[in-house]
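Chains shown are a subset, placed as in the full complex.
Which chain is which? They are A, B and C, in the order written, and residues in each are numbered from 1.
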Amino acid sequence: MLAYLIAGVFFILALRGLSSPASSRRGNRFGMVGMLIAVVTTLVTHDIANLPEIGVAMLIGGAIGFIIARRIAMTAMPELVAGFHSLVGLAAVLVGWAAYLNPAAFGLLTATGISPISKIEMGLGIAIGAITFSGSVIAFAKLSGRMSGSPILLPARHVINLGTLAAIIVLTALFAMATGPDATLPYIAALTVLAFIIGFLLIIPIGGADMPVVVSMLNSYSGWAAAAMGFTLGNTAMIITGALVGSSGAILSYIMCRAMNRSFISVIAGGFGADDSGGGSGEAKEQRPYKQGSAADAAFMLEQAEKVIIIPGYGMAVAQAQHALREMADMLEEKGVEVKYAIHPVAGRMPGHMNVLLAEAQVPYENVFELEDINSEFAQADVAFIIGANDVVNPAAKTDKSSPIYGMPVFDVGNAKQVFFIKRSMGGVGYAGVDNDVFYMDQTMMLLSDAKKMVEEIVKALD
Amino acid sequence: MRIAILKERATGENRVAATPETVKKFGALGADVAVEAGAGTGAAITDEAYRDAGAELGSADAVVREADIVLGVQAPDPALLQGAKPGAWVAATFDPFGERDRVDAYAQAGLEALSMEFMPRITRAQSMDVLSSQSNLAGYKAVIASADTYGRAFPMMMTAAGTVSAAKVFVMGVGVAGLQAIATAKRLGAQVSATDVRSATKEQIQSLGAKPVFVEEVEGIEGEGSGGYATEMSAEYQKAQAELVSAHIAKQDIVITTALIPGRAAPRLISDAQIATMREGSVIYDLAVAQGGNVEGSKPDEAVEKHGVKIIGFGNTAGHLAADASALFSRNLFNFLNAFWDEEQHKPVLDEEIGDAVRLTKGGKVVNERLHDTA
Amino acid sequence: MDFISILSIFVLACFVGYYVVWSVTPALHTPLMAVTNAISSVIIVGGLIAAAEAGSDVAKWLGLAAVVLASVNIFGGFAVTERMLAMYKKKDK
């Protein structure tokens, strides 16, 4: 059907739109149009039969989906996506079963019942769908805090997992070779159940830090499930879309792993990788949660900002990041962003330390402000960009009488809409050697890297 | 509440303990400020400027009469302060170890001497720390003065008439003054290396783009050292350091020394024999000269020439940038009194941590622990 | 459709998916996940067929259930993406 191809093309265009924020919303619209075409085509080619029931079903589903999407807090996004995946997985299982039960409707009925190849496709679709479902449920539970985020490790889980997978494959083969409802039903039923189970088993051992990767991976699975059903039904739209979602999800997980320095293999394989878990947000001192970002995130937000205040500290000096910083500021200014430098009286290790370095990088004196002159401006700033400073932004200086820095005036970076904090590690502390609440604020994104390297990457990403 | 500011009487002292800016701020706190006529001349501040800021101008006697607090850069002779209220505070630098007699005289006069050099090195006292603010300027000035004395240019210049190579500057002692000296010399285009005994300074040297040169064989002081202070080093260390310096110094054009050990004579870092290995026309600036000097043969406020090398150093280097030095010094004093200002009593009330640290004399007695230790 | 054609389409679509993702700016990875999630509910097509055809009542009800689930996803997915993208709207300059 040409229409299905067109739907597929629209889906491709939808993803393509996301290559830049400017075209992203148009991309989303393309996705909607594609879906509309697919749905309408299907209805039309099937004589718009059973429209009332179908209409009601879509209305119910649509209303629920719409309301959830509206109500949900932005912060609950990851679990929402995980939850949605589970639905796709379950739908795939249901469609698979429907096809199994009513092969004629799908044009699968040959003289000898359903052809083995169709049965393999069907079995795979159901299995992948079931894995997607149960895996997503676990991911949802972990992300929404309904289940502990820490990995749950069964003993001998490697053996169990491998065994279950093998069993699924064997069952699929038996299912394909068997003929007649009586012979096939037990196989497909067992296969479905086992697939649900393996989905649980694969995700349960994965820790909270890896969940985003898992969600993306499950996304990929849901694509493969759709593609498998597409093969069964010979439906171009489903094949294209399934392959698209499947491969893009896989690559996305890979990209995410790379950004987090995690092994892709271990995450795909789910529970198998739990041994070398940890990393990421799991290792904060005292386990306080923080958000880690990348140069691309920072570049993106900086570009969007109207006003950025840069707070350099000793770390900038150590990294000798002043030239890169100046370049970053220049690029932002070219894009119409207002950039100011806020210099704390004791930033660095000698009086005027920051001034020396900024002057070396030819930062104009007009853009350099003292604490008293700029502190009130954080409330209007979109981004506070902290580069290698620490003590001078530590709110403990105001609130915690026992802190060694109590009484020192500090920058009120908490008033800025977004805070980026460049330092090399969560472990490192400033001169005063104390922890800093700014790391853990909602609007703070930690950029953990050498300051010069990070700023250079941001400069590249800004292009 | 009356605050008195006298003209500094020490020779070569151009600084002043209050500027029109701080006079105004004290006024805003509710204090009356009296300034001796001509006190600001050395720092390019006219009497009118003080008057405009709300100060009363007069002779020393008139100014001190009934004063609650006397501010000084270098502590005045207590004889000058007879008119002040009994138990009046005198906040200034006292050089308590070097001028112990003066401290005793303050005790006898019944004055409360607050020695700004004894300000503890804690974060909240940074804005009151005159040692930091003055060393910073001294570090800068030392380089400028050396550059002016040196018979060559600091930066590298490749010109049609050939290349002028960059001066090699070596900074010994990387505290506040040393760091600023590094920064200034770097700015001028010199090739800068530096050394210290505290290991944390290595990274700090690099953070200014200079090259650290450290004793490797014997361990120095780990990290920042307690309170950022160095201590006397072991004989073994000193030997290793001397070897290092001997190897390095012959290739240097400018050496700036800033090494101090609180409460003791400055460590001797450069011997006459080492000076003899330097190129003719080289310059050594000894910032520690007032504390006995890091360099053999250096004399305060005198340019000595040995083996063709000029050795200079002022007893009071920051005082040679009198305008800025006075501005920072007087802000330190204001920050100090302001931090402890009690709205109800209309006067400052010190806390223990800082008060006990800086107070030398009270009720006729020398009360400071550090002076008891050494006395 | 013959299997080779289907397979060709599948393979090429995988390539497209591969390339498309690499060209997405990292800042939009979360919306990307939401969009791909939404479009993966193209599985609704299968549900619709099952629901529309006569032949097996069980299959029909299963199909309808699949339609409900997929619809949640379609509407929810696109709507949530729209919301996310609205946050990234370029300020007016």
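The definition used in the following text is that a residue touches a chain if its C-beta (ideal position, glycine included) is under 8 Å from a C-beta of that chain, and two chains touch if they have at least 3 such contacts.
All values reported here derive from a predicted model rather than from experimental measurement.
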Total copies per chain kind in the whole complex, with one of each drawn here: A x2, B x2, C x2
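Quick note on the criterion: only the chains that are shown with their structure count from here on.
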Chain-level touch network, classified as line, ring, star, complete or other: line
Chain pair with more C-beta contacts, A-C versus A-B: A-C
Subunit B-subunit C separation of Cα centroids, rounded to whole Å: 72
For subunit A paired with subunit B, centre-to-centre distance based on mean C-alpha positions, whole Å: 56
Whole-Å gap separating subunit A and subunit C, where each centre is the average of the chain's CA atoms: 17
For subunit C, residues that touch 2 or more chains besides their own: none
Subunit A residues counted as touching two or more neighbouring chains: none
Touching residues (chain side subunit A, partner subunit B) in the complex: 314, 317-318, 320, 345-346, 348-353, 356-357, 359-360, 391, 397, 404-408, 431-432
Residue ranges of subunit B touching subunit A (in the complex, touch as defined): 122-124, 126-127, 132-133, 136, 176, 179-180, 183, 186-187, 203-204, 206-209, 224, 339
Parts of subunit A lying in touch with subunit C, wherever the complex brings them together: 7-8, 11-12, 14-16, 18-22, 24-25, 27-28, 31-32, 34-35, 38-39, 42-43, 46-50, 53-54, 57-66, 68-70, 72, 74, 77-78, 80-81, 84-85, 87-88, 90-92, 94-95, 97-99, 101-102, 104-106, 117, 215-216, 219, 222-223, 225-227, 229-231, 233-249, 251-252, 255-256, 259, 294, 296-297, 299-301, 304, 306, 336
